[in-house]
Every structure is written in C-alpha cells, then in structure tokens.
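Here the complex is missing a single protein chain, while all its other protein chains stay put.
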Amino acid sequence: MNKAITANKLTKKFGNFIATNAITFDVDKGEVFGFLGANGAGKTTAIKMLTGLSRPTSGEATVAGLDIYRHAEQIKQQIGYMSQKFSLYEDMTVSENIEFYGGIYGLKRSEIRERGGKSLDQLSMTNVRNHKVNSLPLGWKQKLAFAVATLHKPGIVFLDEPTGGVDPITRRQFWEMIYQAAEEGITVFVTTHYMDEAEYCNRISIMVEGLMVACDSPAALKSLHNASSIEEVFIKIARNKE
Amino acid sequence: MKGHVLRAFVKKEFLHIFRDYRTLMVLFGMPIAQVILFGYAITTELRDVKIGVWDMSKDQKSIELISNITSSEFFALNDNVSASHEIEASFKKGRVKAFLVFPNDFGNKLERGTASIQIIADASDPNTANIITNQLTSIIQRWDMLEKSKTLRRAFIDTEVRMHYNPESKSVLLFVPGVITIILMLVSAMLTSISIAREKEMGNMEILLVSPLKPAVVIIGKILPYLMLSLVNALIIMGIGNVVFEVPVNGSFVLLLLECLLFIVVALSLGVFISTKVESQQMALMMSLFALMLPTILLSGFIFPISSMPLPLQWISHAMPPKYFIIIIKAIMLKGVGIAHIWKETLILSLMAVFFIGLSVKNYKSRLE
Partner (left out) sequence: MKRLPFILKKEFIQIFRNKAMLPIIFVVPIVQLLILANAADFEIRNIRLDISDADKSADSRELISKFEHSPFFEVSYIGQDYKGNIERLDRRESDAFLTIPDNFSHDLKSNHEVKLKLDVDGIDGQKANLTYFYAANIIRGFRPRINNIQMLGKKFPVPIQVKPRYWYNPELDYKNLMVPGILAVLVTMVGMFLSSMNIVREKEIGTIEQLNVTPITKVEFIIGKLFPFWVISLVELGIGLTFGKLIFDIPIVGSLPLLFSFTAVYLLVMLGFGLLISTFTHTQQQAMFVSWFFLVIFILMGGLFTAIENMPSWAQKITWFNPVSYFIEVLRLVLLKGSGFNDIMRYFGIVGAMALVVNSIAIFNYKKRQG
C-alpha cells in the first residue's frame, strides 16, 4: 500500500450544516499535500476526522493504512499534528515541552535528548531551551511546534494552518522545514488559506463550502483553468460556484 | 460622561451574560436549589436525637422518666445497655449521641432527694453535645419538678419563655436570611471578578484601556448588569423563603429591596476590586470562591454567634460585609423594624461600597499610567 491517506466520500454534518460533503481523495507517501480553502470551507473538520479528533458522519478513510473508525488509537502513534490553536504549553520551557511530547509518544529519554538537541540546533534555539515558551515570538513558537510534532518521526504529519499570523520570512523558513521533513520521507498534509503557499505543494485540493472542487498538482490546475497563479484558479473556481 | 456610551457598554455586558446559557442556569438555578435544600437541612433544632440508657434500677420512676424523654420530639431511644464498656462500644459505632445513666434504687432515692442522673455525652461533636445535655437536663428537671409538686404538695418556680421575633424557635427563619446573604455575597463577588479577569486574559482589557472610556464608566458598566441579575436572584430567593418556608417580611419591603441593592453593590464592587488585583480567571475564581467562602460562612454570624468568638475574631468580623447584611435582613424580615434601628449597619455597608469602588478606580487608573 503506497497511499498515506485515502478518503472516500468522507462527510461530517453538524445538524443541518454539512461541514465536509463527501470528499474523496488520496495522498501518496512522501507527498506534500495542500488543503486549500477559505475560512470555514471545512478544512479543519477534514483534518480533525483524519486525526481521530472528530467522528465522521459517513464515508470511509484510512491513515497510514489504518481505518479511522476502528484503529483511531493506533493511527495516533503514526502521525504528528499541529493544530490551528497554538499547542505547546506556554508555562513550560522549550526543553520541557520537547521532553513531554517525546515522552508521550514513547520515546526513550536518550532518544528525546538526541533528537531534541538536533532539532533545537537546526532551529538555532539551543540558547533559549530553558526559556518559557510564552517568552518566544510567534514564529519561533510555530517552528518549535512543528519540530515537536515530528520529533517521534511520524509517517504522516498534519499541519492545520501552521503559518497563520506569521511574517513572510518565517513562513519561508517554515516551508523549508516542511520540505526537509518530506525529504526524510514524512508525508505532509497541510491546510492553508495563503494561495502562494499552495504553489509549494506537490498536489493541492481546493475546498469550497464543504465540497472538494479540485484536486491536482498546482501546474495542472493552472493550465486547466488557464490561470497564471493559484490565486487566480481559486477565484475562478469560486466564481463558477456562484 | 455620555449616557449612550454607558448604555452601549452595559448592553455589551448583557449580551455576554445571556449568550452563555450554562452560566445563566448556574446563576439562577443553583441558588434556588441551595436555598430550598438548606432551608430544610440546615437546622440546629434537635429532632429525634438517638440516645441510649443504662438503667440500673428499672423501677417505675426510671421507666416513667425515660418514656417522658423519648416521647418528646427531641429524642429517640436507640440503645439499651447494662455495662459501662457497652457505652464505649456504642459511641464508637456512632449508634447514639448520649447516654442516660440511672443509679439503682432510683425511685427511692428520688423520694429522699438524693437521686442523681448522669448524662454521658459523646462530645466529639462538642457543640451538639452541649445542646443535647442542656435539653436533656431541662426535660429531666421539669419532669422532676412536676413530680415533686405532686408528692410534696409544693409549688415550684417555672420559667415561661417567649422567643421574640421567632416565637416557635424555627431554625429556618434564621437560616434563610443567612443563606440569602451567603449566596448573594459569593455569587455577586464571583461574577464581577471573573468578568474583568476574563477581559484581561483575552486582551480585551487593553482595548478598553486605550478607549476613551473613563475608568468609572467601565466599572459601572461592569457592575450594572450584574446588579440587576443579582437583584432578580435576591427576589427569587426571598420569594422562595416566603412561599416555601414562610419566612415573613414584617418590615418595609421597599427598605428590604434597597438594602439588598446596597449589599449587592458592596459584593459586586468587592469582586471588581479582586479583579483589578489578579491576572487570570483562575486566580479571580480562587480568590472570590475559595478565599471568601469559609470566612463568609463562619465569620458572618450565619451559623455561629459572633458574640461567642474571641475578641480578635470579632474585630475581623467587623470587616465582613455579610455580617452587617445578616443583621439588617433579619431586622427587617423578622423584627419588622425600620431604618432607625439599622442605620449604623447601612452606613457601614455604604462606606464599604464607596471604599471598594474607590480602590478599584484607583487601581484601574494606575494601570493606565
């Protein structure tokens, strides 16, 4: 099985409101897969179903070859997750956060020390390791959160709007980290509403009001819609819907 | 100060309150449940207290006296022992609260005037033990007097007691005002302290601080909605007290409402004061609920009379707003007296309100600078 994620008619309803409407797609291993859409298009709902935070109303999906209904807990060992809300403990230091999340994923103390040290080196954050997280700037926190989410070397990492509110330079650095993770063989599933970021993905899917209206590589989508940027693609699709 | 600014601000606060229906339920539902529950349950009236006897004589007189005691509403016989070690065992199992020990040949000794009865009370609950002993003594001696007046043909001195303001000595009349006080105090202080602390936590406070609103407007805006809520709460609770527990309002209802209003303002402004001192909701909650709860219950005269406390504690109790309100509310509801009797307490509460609001405005201003 080469697919990291498969989804078949995955649907979530809240009362009469359909948050995601029968979305179907799959993600290859090692791919950087972008999930695009306006706020409220259903991106976060989709990611929550795949990570086991939310139970789908209907449809099927597998993550790392495991069924999301029956094997939700096993899936959790295989994935990393970085949520929309900031997810590290603000009142704990950088290394305490690393130790805690490493420990939860069952890493040995020696592994935590070694991998954590490496990550901090790469982030140039070794000198702030004993600072409390709430004293760091937002961009640093996000990079740290990503490092923590991939510390246990998951097969797949889910990033929900990881670059929201971050300055352009840090966003750039953040995407370098994503590429590096992909090179190491980690599948990256990332949601964003920054259209320029979509260009960095191997493939993207576009969601509008709970429906998945497109899913292909950025280049293919641009030529299909005769557009020069993903932003144009998005605007054209949105207009067609109306 | 422009009226419409205040109006807009108060409206915003109301929206906050009514959107959170869970908190609203808590706000109105819980005090009602508590008043009803406590109205029935918190009482110091003795009722069917379980006692035991060790009757060494088992003659006509001792049996008569025992039945006299246990036929009262206060006591019920639950144990009968014939040796002292059984008393110990019975106490340890918690079967009874007190034992009556009759000497042998009780009847004859009684006639000779040398009879004595021992009460052994389980004083691990000293307050209850004291009351039980006194009640038992009173029943026994009264029985004895009646007996003697028959046999000796002698009149005796009796004490005719009249309990003013509460002729039937009903605990509920005394505790319902106390419960109202406790609930109003804690709920009100908690509401405002949380409300400002939440704004601080969410960063909204900064927005209010840079806005052209005067500190006083912000504080009044915070207090006003909760003032109305708490007043409604007070009315509901007093309504229950009146309908369910027949707690009267002998004095002026208008005066009672005004005093309630005053007390709520004190509690709310205490809440505001707390909130200017803390940085998080958690702290605000711990201060207003945890730090205030026991002092409010214990130092307000709600259950334990202040006059029995050691002097330093009596001084501390002077700083407790609920103490004054309990005096006021009992005076109006039960004694039916007017402002002439409670002006001192009213004045003190007013000063407390001014004090807390003043401090809050000052703290608030200093944050601006």
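For clarity, chains are labelled A and B in written order, and residue numbers in each chain start from 1.
Operating definition for what follows: contacts are C-beta pairs under 8 Å (C-beta built on N, C-alpha and C of every residue); 3 or more make two chains touch, one makes a residue touch a chain.
What you are looking at is a predicted structure, and each value in this text was computed from that prediction instead of being measured.
Touch, as defined at the top, links the missing chain to these shown chains in the whole complex: A, B.
The missing chain, though absent from the display, is touched by one residue of B:Val53, B:Ile120 or B:Leu349; that residue is B:Ile120. Screening B:Asn108, B:Thr137, B:Asn204 or B:Ser350 for touch with the missing chain picks out B:Thr137. Set against the missing chain, the residues B:Met56, B:Ile236, B:Ile303 or B:Ile339 yield one that touches it, B:Ile303.
Residue-level contact of chain A with the missing chain is found at 14, 51-55, 72-73, 76-77, 79, 81-83, 85-92, 96, 99-106, 158. Think of the hidden chain as still there; on chain B it touches residues 20, 22-23, 26-27, 30, 33-34, 37-38, 40-50, 91-94, 97, 110, 113, 115-131, 133-138, 140-141, 144-145, 148-149, 152-167, 169, 171, 174-175, 182, 186, 190, 194, 198, 278-283, 285-287, 289-291, 293-295, 297-299, 301, 303-305, 307-310, 313, 316-317, 327, 330, 334-335, 337, 341.
Just so we're on the same page, only the chains that are shown with their structure count from here on.
Taking each chain's centre as the average of its CA atoms, chain A and chain B sit 57 Å apart.
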